[in-house]
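Removed: one protein chain of the complex. Kept in place: all other protein chains.
Showing chain A:
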Amino acid sequence: MNEMETMDSPVITSLHQGDENEMQSENDLDSITEVEDLVTLPRIERGKERKLLDLPSEDNLNPNHLPVDIQKDDAVVFDASETVNTSEDNAHEDSGEFVVAMLARGTLEEQGVCTKRISSPLSETPLEASSHWDEDVTAESWRQHRKHVFVLSEAGKPIYSRYGSEEALSSTMGVMMALVSFIQSGDNVIRSVYSDEHTVVFMQQGPLVLVSVSSTHQSEQQLRNELLYVYNQIVSMLTQASITRIFEHKKNYDLRRLLAGSEKILDGLLNLVDFDPSFLLSAVHCLPIASSFRDSLSQILQKAITPNLVFSILIAKNQLLTIAQERMVIEDAKLDPADLHLLLNLIGASSAFQAGEIWTPICLPSFNPDCYFYAYISYLDPPECTVCLLLLSTDNEAFYAVAECKRKIEEAMQAQNALTSIAKAQSYSVSQVGVSDLRHFMYKPFDVPDNHHQLTQFTSPEMEAPYDSEEEKMRLLDLYRDVHGRIHNTARPLKLIYHVAARETLLAWVTTKFELYTCFSPLVTKSYAINAITKLLRWVKKEEDRLFIRYPPKYSTTPNASKS
């Protein structure tokens, strides 16, 4: 790794210096951070890049090296495109030519890189496959999607595209793979490409390459996290071990064979990622209910156990009611919010028609990417199907035993008339906080008792007017994402942001105890906002028993709970 870095450093240094100079001459105040975003080179921490800038390394740069490398890379890249061509029966005839054209452009790009910022042609590669998309009636609308996500194999085979059919996109994906291998052959990894309108983020996970092409102005880190969710959702269906095994066995394998019928799960995930801040905050949203009621639900779960049961999860309206966990298992590892998000998405995308009880293997990638749990999923309130019970076992034969647990839970809940109470439970209005001009907030505490043994949670009121339409909701979430991205900027993290926008004022604050994002009406003053936050924090403190799962219940099933 060190060798690679020293080899690469001259190039990078020159890149940055070139960019920096140009940017500064444009008097762009944010130049340094932007430059870092423009060319984000792989395997090198940003901190290190910065240090490299100070090195007198220009002497090391041999300009002759670059073209030679590119020649070599050309060959490699062309191979990749050929693979695509030959392996896809219905690949477009001109895709090979297309790839070559793209490469030529890419080569120019590389050569010009020292004096010029990497600009749009490269970044728009996936969208520039116009020769094919012109044939597609939906081409224009296809291009205008906010965020594209592509998954392909190292051989350049399409695995998933958020929009459009993978077959039609095989050459586009071939180009993506070409870019990846082009940079790879220089012992480097492509991470992202920026243009005025789009951010292209590449992520390689084992034999899979994931690409996000986004016009949302999200931070690279956020897009990367989203790609990781996509990868993990695939792992949740197949396990990492089997993906690796498959591609070791056959590099050219068409993974869509195994994912056939699961596209909806990935589509659903990407929609959730766009609309549900849980993903941004990596935290779980609980349905607010009286703590005594939550405790009684927890006790019901705690009592209905069977050997090898490890998690019992009760969900209503896509929010968590309570979760009981096997004691031994938590000592091993905890259930990551990301895993729960994947589970919730899976439930949403599966056709649980009313009376059905689902039994399916599922892998929790953050927990253990290589093994399966067996999930029992059943709705407790057919035909509405809003209250869902999820029981995870390590035993694939345990269906009937686990189904028996469900019946116990159902009976106990009936005895307490719990379903009626759950139906009444709902998210709260921001007006309950009693702070005028506060329109919305997201609060994620780090000081919940027993925190590292349980899920990270956050609380947030309903999005009400003016954020009640789909567009406005998205606009607020985009603002949150923007502020979140700046707070968590790895190069220049911030603790507090006060952001006055045209139609609202945002205040975000991160401390060791919590992370808070607030949205006020546009005319509040800074001191008012700070004051309001104090009030808000006091309110949350007062309500926390209702808003959060404070002490997650545990149970012991068997000491021999074996992970299959």
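We take it that contacts are C-beta pairs under 8 Å (C-beta built on N, C-alpha and C of every residue); 3 or more make two chains touch, one makes a residue touch a chain; residues count from 1.
The rule is short, and it goes like this: contacts and distances are computed from a predicted model.
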Chain left out of the displayed complex - its UniProt protein name, from "Exosome complex component RRP40", "Ribonuclease H2 subunit C", "Ras-related protein Rab-22A" or "dolichyl-diphosphooligosaccharide--protein glycotransferase": "Ras-related protein Rab-22A"
Touching residue (missing chain; options A:Trp142, A:Tyr163, A:Phe293 or A:Phe399): A:Phe399
Given A:Ser296, A:Gln319, A:Ser350 or A:Asn489, the one touching the chain that is not displayed: A:Ser350
Touch criterion as defined above, residue of A:Val189, A:Ala241 or A:Ile358 at the omitted chain: A:Ile358
Sole residue of A:Ala260, A:Ala415, A:Ala465 or A:Ala502 that reaches the chain not shown, by the stated touch rule: A:Ala260
Missing-chain contacts mapped onto chain A: 237-238, 257-262, 264-265, 346, 349-362, 375, 396-397, 399, 403
